[in-house]
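One structure coming up, written as structure tokens, with questions to follow.
For this view, one protein chain was removed and the others were kept in their places.
Labels A, B and C are assigned to the chains in the order they are written; within every chain, residues are numbered from 1.
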Amino acid sequence: MQFETIQLNEKRNVTLTVMAQDIGGEFRGVTARPAVLILPGGGYMFCSDREAEPVAMPYLKAGFQAFILRYSTGEHGHWPNPLEDYEQAMALIHARAEEWHVIPDQIAVIGFSAGGHLAGAAATMSVNRPNAAILGYAVLRADTAAEIGVTIPGIAELVDEKTCPCFLFATRTDSVVPIQNTLDMLNALNRAQTSFECHIYGYGPHGYSTGDPSLLGSGVMIPDRAQDWVDDSIVWLRDLFGVFGADGQAEPVCRAHVTDDAEAWLSLDCSVSRIFGNAEAQRMLTDLIAVMREKIVPFAPGMSFEEMMQAMSRMTLRQVLSERRIETDRFHELDEALRRIPNI
Amino acid sequence: MQFETIQLNEKRNVTLTVMAQDIGGEFRGVTARPAVLILPGGGYMFCSDREAEPVAMPYLKAGFQAFILRYSTGEHGHWPNPLEDYEQAMALIHARAEEWHVIPDQIAVIGFSAGGHLAGAAATMSVNRPNAAILGYAVLRADTAAEIGVTIPGIAELVDEKTCPCFLFATRTDSVVPIQNTLDMLNALNRAQTSFECHIYGYGPHGYSTGDPSLLGSGVMIPDRAQDWVDDSIVWLRDLFGVFGADGQAEPVCRAHVTDDAEAWLSLDCSVSRIFGNAEAQRMLTDLIAVMREKIVPFAPGMSFEEMMQAMSRMTLRQVLSERRIETDRFHELDEALRRIPNI
Amino acid sequence: MQFETIQLNEKRNVTLTVMAQDIGGEFRGVTARPAVLILPGGGYMFCSDREAEPVAMPYLKAGFQAFILRYSTGEHGHWPNPLEDYEQAMALIHARAEEWHVIPDQIAVIGFSAGGHLAGAAATMSVNRPNAAILGYAVLRADTAAEIGVTIPGIAELVDEKTCPCFLFATRTDSVVPIQNTLDMLNALNRAQTSFECHIYGYGPHGYSTGDPSLLGSGVMIPDRAQDWVDDSIVWLRDLFGVFGADGQAEPVCRAHVTDDAEAWLSLDCSVSRIFGNAEAQRMLTDLIAVMREKIVPFAPGMSFEEMMQAMSRMTLRQVLSERRIETDRFHELDEALRRIPNI
Partner (left out) sequence: MQFETIQLNEKRNVTLTVMAQDIGGEFRGVTARPAVLILPGGGYMFCSDREAEPVAMPYLKAGFQAFILRYSTGEHGHWPNPLEDYEQAMALIHARAEEWHVIPDQIAVIGFSAGGHLAGAAATMSVNRPNAAILGYAVLRADTAAEIGVTIPGIAELVDEKTCPCFLFATRTDSVVPIQNTLDMLNALNRAQTSFECHIYGYGPHGYSTGDPSLLGSGVMIPDRAQDWVDDSIVWLRDLFGVFGADGQAEPVCRAHVTDDAEAWLSLDCSVSRIFGNAEAQRMLTDLIAVMREKIVPFAPGMSFEEMMQAMSRMTLRQVLSERRIETDRFHELDEALRRIPNI
């Protein structure tokens, strides 16, 4: 395992800590690993040690590589310094991906509080985009950003269809970063049809990191389940990237967008209404429709096939076929055929 | 244990299933139990068995009483029939609380899909209000309600400060009830300063109930963690109601509102800014402020006490004192004193 | 859902409580269910309500049917009355399996303390054998049985290869039933090559049932994880019986015996040493051995194929082929071929 701390910017005291696990040998089948880049919080005044190394550990346990960026803070913490630091760090990880055994298109950022603001900026406005973002009790609104002295637009309003999938968590009673920050981001991600997962725990303080007792005082009121975001986020990353192990990497089970309806060509991941609303697709799928008509059991007594199609109109065709176990061995072939039809 | 099914409305085929556990005897210390009233989904066309008895079981295991309302559906399913059924059921539970060993002010509704719409209506517009609501992939927007033929305002716009705490869960890719339903409700609850918890899982189908494999087909794609809402909601109810066991019931650890700032009198659960912005409170708490000044360690180097107070201005005074372990044995006394000061 | 309590023996006050969930309808694919028969503890002096209905609930949630036998206790509690009651109850469940939607060869007993003694007797000496047994802080030794007035041999010494798979749990500091009871049973099950799972939690009291807080006093010292036996036992039963859901029932992943080495004919579930020590099998598998020689990567550098076979000699051939991903699509064919060779 490689462990080193690289100075990225001496004047601004910016460092990148690298924790890169081995490949090959007994890790047979593992030739490179997905990675996380951790952005600690601290109000752009400092970088919290409680949101740095302790956060890296569970991802390392899960086989990921981990990097910690201690970005510009305090007198150097004004925007866009921290974002520049992020760009530099991510560019370096890409440049040295082979040496550090990193899969270049499987890198997630994890940011907390102000670091969550930076992670959100990475997800929405950076040049070196991450492939997923985990945003912990993050500053995402312009007004809250202004409170910590960041004078850019809020992150939520920057979300578009190029924004990566996001995993958000916070406590409902966070008294430092109001929960509306997280809610605004959810609304924006939904508008962009982007994948997300979100856990808002009923109560608890701001800045609780992993929630491990070793990081908290005994008087801190927080439910045990507020620690679940750690393991949940790991499995969510596996959902997005594909589980990897001694036999290589499996297919992802969760996609970056809810449907492919905004793409230029059709696919099995377009919605039923989009596909069957397309005349060419309808012609091509005549046989499949016949099979579906036969195999799809209505949700309620007396429902017709057309009503069922209506009820499932927002599902992707892949979901319909998968759940109803129809022609599942022809997925690749069907997808290929649809991808030759313009999505008009 | 009592188990019976009561016909509430023969014509509309409305029934209440009662599952009431014993008290006393070996359940020493348990003299009555909190309860859940389950409202299955089914688009107001039917009541799904998959969201009925199987849902009751984990709450029964946790010591709750469980009731299942099979409300008006199909030809009788038009509004406000289902809400009337709810009122009748809740009134009956209150009337027979002693017989069924129910704590009358600790009754939660649990609704799924259309049943989640009904649970949301119970939480916002009913006469017989529940004390908490668990809303599973619930219909909460007017446009989605219209799709299933309910022509009332959406639930989200009805939320006010009298709305009970809510626990919401859904999958991000729900293709029947769009996730915006849940997001609208979160926004509304936040505006009302109401307690909530929310889990939106990265992907999965609509209508998955508890997510137990016995309820799903093997082709259904859904992450294991999407089952966590069940146990999470149980602990959340204990957070709100207080853990109960052989020694009686403990104090709640989560309150119905984030702060008491909207109340007529001050309390330890008002925000720091509210309390210290009140001249009378400031005078009364002179000694406490001196202690705080001494004991509160700043978040960052160079922070003054006033900056710390500013940083904690949205916390309740109880939280500040509890986390910093200041005068924790005087909580009751301090609270009493504050409750004699008008919140102006 | 059917719920009824049947009097099995009026004089001895023996009852069977039936909790049978529906099939068909929305539980599509579910035509019958596995079941648990719960035997509460109470030192053969009474049947504890804390180890009765509350225990049934999680299994019902998981789709099982649940039965509770309140067997003979007190003045009627002398042996073999309770075992007779068990036989009567199990015979009745078999007789009415269709009516109660029970899969007759997927019935587990769950017993606690003295009820664990009875469950152990069911597993080892009954006529109507269960298909699995869950033994909670169970009395399994003759000397402990004598303390509660049961004058039969201990259960552990009755274990033989016909004993069903067992799941055992207890706390290490149980001061009523010493942990040696559980240890003796493990030793006996291992000698018989029988499947088992065991969880002994570091500390905690006797008689804690599911460990749910509603059943315990607040002064009771017990780790949270001591509740895990409930969910673990459910998944273990699914491992043994096969997961069931809307598409029917999957293959089991755990077998009743560690290997088939004691069977009359060979199979893929015999150990490597047993199979390759059989001349006829060796001849038949010449081609497979060639494939294995090529595909099996040694555990350590410099290991020969023969040394690898030696290192894996206690594995079943199915395990070797599965883990090394060799000819996995020929499992059924290979198994059939081996089953034609006498195990001599």
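Rule of thumb we're sticking to: a residue touches a chain if its C-beta (ideal position, glycine included) is under 8 Å from a C-beta of that chain, and two chains touch if they have at least 3 such contacts.
Keep in mind it's a predicted model, so treat the numbers as computed, not measured.
S.K.: Going by the contact rule already stated, which one of A:60, A:125 or A:158 would touch the omitted chain in the full complex?
M.R.: A:60
S.K.: Among A:27, A:79 or A:276, choose the residue that contacts the chain missing from this document, as touch is defined above.
M.R.: If we include the chain that is not displayed, A:27 is the one touching it.
S.K.: Touching the hidden chain in the complete assembly: which of C:172, C:293 or C:340 does that?
M.R.: Residue touching the absent chain, from the options given: C:172.
S.K.: Touching the hidden chain in the complete assembly: which of A:215, A:288, A:303 or A:326 does that?
M.R.: A:215
S.K.: Which parts of chain B face the unshown chain closely enough to count as touching?
M.R.: Given the touch definition above, chain B has residues 28, 224, 247, 297, 325 touching the missing chain.
S.K.: Which positions on chain A touch the chain that was left off?
M.R.: The missing chain touches chain A at positions 1, 3, 21-22, 25-27, 29-30, 33, 48-50, 53-54, 57-58, 60-63, 210, 212-219, 238, 243-247, 250.
S.K.: Go through chain C and note every residue touching the omitted chain.
M.R.: Its contact residues with the unshown chain are 42-43, 45-46, 165, 167, 172-173, 175-176, 178-180, 183, 186-187, 190, 195-203, 205, 217-221, 223-225, 228, 232, 235-236, 239-240, 253-254, 258, 271, 299-301, 311-316, 319, 322-325, 328.
Just so it is clear, only the chains that are shown with their structure count from here on.
S.K.: Could you work out how far the Cα centre of chain A sits from that of chain B, in whole Å?
M.R.: 28
S.K.: Listing for chain C: what residues touch at least two other chains?
M.R.: If we look for residues of chain C contacting two or more partner chains, we find 247.
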